[in-house]
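One protein chain is absent from this view; the other protein chains keep their places.
Chain IDs A, B, C, D and E follow the sequence of writing; residue 1 opens each chain.
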Amino acid sequence: MVWQRPDERQPYQLRPVSFHKGFTRFAPGSVLTRCGDTQVLCTVSVTEGVPKFLAGTGKGWLTSEYRMLPSATQKRHERELLKLSGRTQEIQRLIGRSLRAAIDFEVLGERTLTVDADVLQADAGTRTAAITGGFVALASAISQLLQQGILERSPLCGQVAAISVGLLQGEPYLDLNYIEDVAATVDLNVVMNQHLGIIEIQGTAEEGSFSRTQLNQLLDFAEKGIQQLLIAQREAIVDWETLYVGDQGSREA
Amino acid sequence: MVWQRPDERQPYQLRPVSFHKGFTRFAPGSVLTRCGDTQVLCTVSVTEGVPKFLAGTGKGWLTSEYRMLPSATQKRHERELLKLSGRTQEIQRLIGRSLRAAIDFEVLGERTLTVDADVLQADAGTRTAAITGGFVALASAISQLLQQGILERSPLCGQVAAISVGLLQGEPYLDLNYIEDVAATVDLNVVMNQHLGIIEIQGTAEEGSFSRTQLNQLLDFAEKGIQQLLIAQREAIVDWETLYVGDQGSREA
Amino acid sequence: MVWQRPDERQPYQLRPVSFHKGFTRFAPGSVLTRCGDTQVLCTVSVTEGVPKFLAGTGKGWLTSEYRMLPSATQKRHERELLKLSGRTQEIQRLIGRSLRAAIDFEVLGERTLTVDADVLQADAGTRTAAITGGFVALASAISQLLQQGILERSPLCGQVAAISVGLLQGEPYLDLNYIEDVAATVDLNVVMNQHLGIIEIQGTAEEGSFSRTQLNQLLDFAEKGIQQLLIAQREAIVDWETLYVGDQGSREA
Amino acid sequence: MVWQRPDERQPYQLRPVSFHKGFTRFAPGSVLTRCGDTQVLCTVSVTEGVPKFLAGTGKGWLTSEYRMLPSATQKRHERELLKLSGRTQEIQRLIGRSLRAAIDFEVLGERTLTVDADVLQADAGTRTAAITGGFVALASAISQLLQQGILERSPLCGQVAAISVGLLQGEPYLDLNYIEDVAATVDLNVVMNQHLGIIEIQGTAEEGSFSRTQLNQLLDFAEKGIQQLLIAQREAIVDWETLYVGDQGSREA
Amino acid sequence: MVWQRPDERQPYQLRPVSFHKGFTRFAPGSVLTRCGDTQVLCTVSVTEGVPKFLAGTGKGWLTSEYRMLPSATQKRHERELLKLSGRTQEIQRLIGRSLRAAIDFEVLGERTLTVDADVLQADAGTRTAAITGGFVALASAISQLLQQGILERSPLCGQVAAISVGLLQGEPYLDLNYIEDVAATVDLNVVMNQHLGIIEIQGTAEEGSFSRTQLNQLLDFAEKGIQQLLIAQREAIVDWETLYVGDQGSREA
Partner (left out) sequence: MVWQRPDERQPYQLRPVSFHKGFTRFAPGSVLTRCGDTQVLCTVSVTEGVPKFLAGTGKGWLTSEYRMLPSATQKRHERELLKLSGRTQEIQRLIGRSLRAAIDFEVLGERTLTVDADVLQADAGTRTAAITGGFVALASAISQLLQQGILERSPLCGQVAAISVGLLQGEPYLDLNYIEDVAATVDLNVVMNQHLGIIEIQGTAEEGSFSRTQLNQLLDFAEKGIQQLLIAQREAIVDWETLYVGDQGSREA
């Protein structure tokens, strides 16, 4: 039996992706990111100063917060007060780690970039949309900081995008929506950079296990999806040539 | 010296107001409310059951939550974790009290309506925008519940809108924006119903005090503004005639 | 049908009010305030220094905390641990805002006055009793600080008192007790200064709404009540002439 | 060198003790207890039902809460929000344990007595004042519950009082005030019943240690003090003969 | 330049591993797990009942808690009160997910197994030691529950072990200790079952990125390590043949 995608996409096909830049006005970077029915408002703010462990090093920092609005899901879910769920914490740590790979913190100087990812509508893939859209917001914010003269040089030394893949009926599918996410036996999130180097990989067998062959099939699909997302990001960032300073191959492991 | 409004409005003039219905898909009511640069996403969800103090009475309930996204303000502000600020609690209690005046809870039955007001962009007047837009979302939600057969009759027995007025240089101004809000010596929020009956009035002298004459001038302006908002709401609610069952004069004090 | 007051007062009549000064010894100001059966212990402490946002400005600050003892109400209520209820926060913010109108913070200098209002017995009107009695405690504290040479000049530039009024059977009544408070359809709290200028007005229709005519009737009663409270305060503050430095008309809006 | 008591008491002399019954009206038992300058408002409330571990046993329970008002001490101290200090928790557990020794819980039935001890003014000995005064409030509450017919028989099977003793300059002193409490090298709190049987003993050497001979001297003083407190309690409880049902020697260890 | 392992191990060599069964007596399963200098006390408790979302399904559950003693690390770290760090939550969710793969919850019935992993000494690899040792504790607990007749059949349908691998100087190394963990540019944790099927894979580039070729090298090493751990587990579980009921190939994705 073969999985029929509810929206009739090909197994290796992304959902429509779009970046609505300048969705709000007060944060230097603000992008309403849509991946199919998933909508994440990604904003990037900048504050002078860094966390204690970096004070005096001349280096900056990037941190992230992730939340869902209560009405984002099919059934209203409670806001997290008092304490964040493990899921929320995992996701915001992942977003922060991933996007830090795009920034040269010595060029940024002792400033902190905060990426807020607020999910307005959730149809699966919110964490990868937050990373992919967060990168566009990051570029917008840097663009504005350069224009305002707050930054002299662009610290954007990498490009980062993320996608989910999964196994359904034992076969790989790209960019699962909610119905697929629930049905999948294996769920894999992949974050890659402009060279398709892996920044983060997280795979879980919700049921049973998966083989290394299956892992490789999933990664083939993820690569394909991320290649398209990298292009879409660059199209959305009109001043990409100015902002992106490249990594001169120096930071590869 | 006379106050010059930064956006050149007349003293008694509202900011442009709009209601973007169906902004998100999963909550029965979802309205992106814009009052000038203030943007509040108002959603209304319904759950079976009521708080303890109403269980078994056959009556429903309406409650509200209010939050600002961290990037909504000119300078990013921290999310409220652990505990809500006094300001946030005051506002969400006000929204709940105000919108409860629009519902006949016996007709609603033992269900709870939750109005979430999430401020995406804050240029003053967020609480009044949340009430005015929350009413439109409430009507949308009731409309959907009627169509789905969850409700048999509409419980919408009142109409509710709210506006802020303030004293600047001793003179009254309607619908202050952020710059005006900071400069005002007196700030008054007024919630009224379809007959311009007062549901809630809250006025504070940030500096000095104000006379009863000034209070009356402020209320004159508030009435004018609310009259326009009541019309704008009814225009946005296409099935108003069906939804609104009126109050038959029975609930006036 | 006309409301019969349970204690046979006239509609415009206050409950007996008294200020027991020096009820405790360690705080510079300590007043057990009684309004009928409502008893609020109001104390005023002084600490050197001010909150961050005022540091270095040469100006002082006044803040307030409000709590009910668990046994203050007819049925024991739980203490608020972990987080304060919205009601408590609203009230303590109101007390602070109101009493700040009485102080010239440049004369106070970089000191913080803390007004603690602890309700020992609650028969309605606790927030207004806290403001009215808190003002007497404030004067006591300033008197002591002057005697101790901690202050050179009195910063007491205003007088502040508060009262509640309500609509019962559509008619206005002054200074509601618990039975009346529960029965009232409209509840209005008013804070005024020595010139009967309005510092704060908060009115809520618990049921239905109220007209501007009714609002004016309620304010007439509130003015009458506050006039008497202002006299009672001055009688309780034996060194009023020394302490009160007047406002030279300079701070009116 | 011999310690000179600041208030010129004999080493074995109590501070003046008084019990102001009916200080507040809503709790069945309410006693303002004064031991010198220490003032503790002790109230006793009753609620139907018991904690889970007793449900269905037919037995009642007694619990206690202890707090200091912020203005009770010479220097204002912060209220405990979020979490109670270790000191507060120790004290309220001690009060509860001690007063439970006075009640026959089978006679009480599945009800919970809550003893609230709120310190209005603190001049040392607040926990022992809370126990001694709490017992009087307990008797008042039982008296009222009997009169209201809520209880048929009195569950008061014991009498409980408490006092502090301390070593100053190596010599024992009874009922320390704040100055003495700070200066003492050993601090001992003793709770006893109507037969001078020990219910609780807690002694701490703040400095060095103390011998068993010194412990016995301290206990001699404590016995003397408690004998007087037991008499004062019985004088304050006018219907003592009716309320006290005795222990028939049955509960001694 | 090639990495010199501080303990002179081969790149593909595990640290010495041991399982001290029955380290404590009260939990049905208790294993002090040592992987080099890392020591984790893994205990498994059983309680009747399951979380709400499973009630009435006839299926059991397994959950996990992970903590470090404050003295486990080279520099004492604070206990987590009020809220768990993101790291702690991620780890305990990972342990729970991984070990759930070993249990047939229909056979377990409506019981909850709690795996407590308390790190007594931390020299890196604590989460993988917790999983590998937690599995042995799980088997011990099941063995005891069978002997006590609480379970009739063994629910142990899988075997689970975990290991970390990392890139140092661009080359793969197995089972990093603390010094290596800090120096690694890529850190990968792998959880596998008895067939070397992947249950979970989590890889992070702390610096730069890694290629799919490097990922495969890392997975080769992980497989080797896990094969040895699976053998060590079976040696430690003396009644393995009785306990392990196999998966009949039925749960593979």
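As a working rule, contacts are C-beta pairs under 8 Å (C-beta built on N, C-alpha and C of every residue); 3 or more make two chains touch, one makes a residue touch a chain.
This one's a predicted model, so the numbers in the text were calculated from it and none came from an experiment.
A.B. asks: Looking at the full complex, which residue from E:Leu84, E:Leu99, E:Val160 or E:Ala222 touches the chain that isn't shown here?
C.D. replies: In the full complex, the listed residue that touches the missing chain is E:Leu84.
A.B. asks: Give the residue, chosen from E:Glu90, E:Asp116 or E:Glu200, that touches the chain omitted from the document.
C.D. replies: With E:Glu90, E:Asp116 or E:Glu200 as choices, the missing chain is touched by E:Asp116.
A.B. asks: Identify the residue among E:Gln13, E:Ser45 or E:Ser211 that touches the chain left out of the display.
C.D. replies: Residue touching the chain left out of view: E:Ser45.
A.B. asks: If I consider the whole complex, including the chain that's not displayed, which of E:Arg67, E:Arg87 or E:Arg234 touches that chain?
C.D. replies: Final answer for the missing-chain contact: E:Arg67.
A.B. asks: Which subunit E residues touch the hidden chain?
C.D. replies: Contact residues on subunit E toward the absent chain are 23-27, 30, 37, 39, 41, 43, 45, 47, 65, 67, 69-74, 76, 79-84, 114, 116, 118, 120-122.
A.B. asks: Spell out, residue by residue, where the missing chain touches subunit D.
C.D. replies: 82-87, 89-90, 92-93, 97, 101, 167, 170, 185-186, 192-193, 195, 197-205, 207-212, 214-216, 219, 251-253
One rule holds for everything that comes next: only the chains that are shown with their structure count from here on.
A.B. asks: Out of B-C, A-B or A-E, find the interface that copies C-D, where copy means more than half of the contact pairs are identical.
C.D. replies: A-B
A.B. asks: Which integer distance in Å separates the CA centroid of subunit B from that of subunit E?
C.D. replies: Averaging C-alpha atoms per chain gives centres 52 Å apart.
A.B. asks: If you average the CA atoms of subunit A and of subunit B, how many Å lie between those two points?
C.D. replies: Roughly 35 Å separates the two chain centres.
A.B. asks: Among the residues of subunit B, pick out those that touch two or more other chains and give their numbers.
C.D. replies: 82-84
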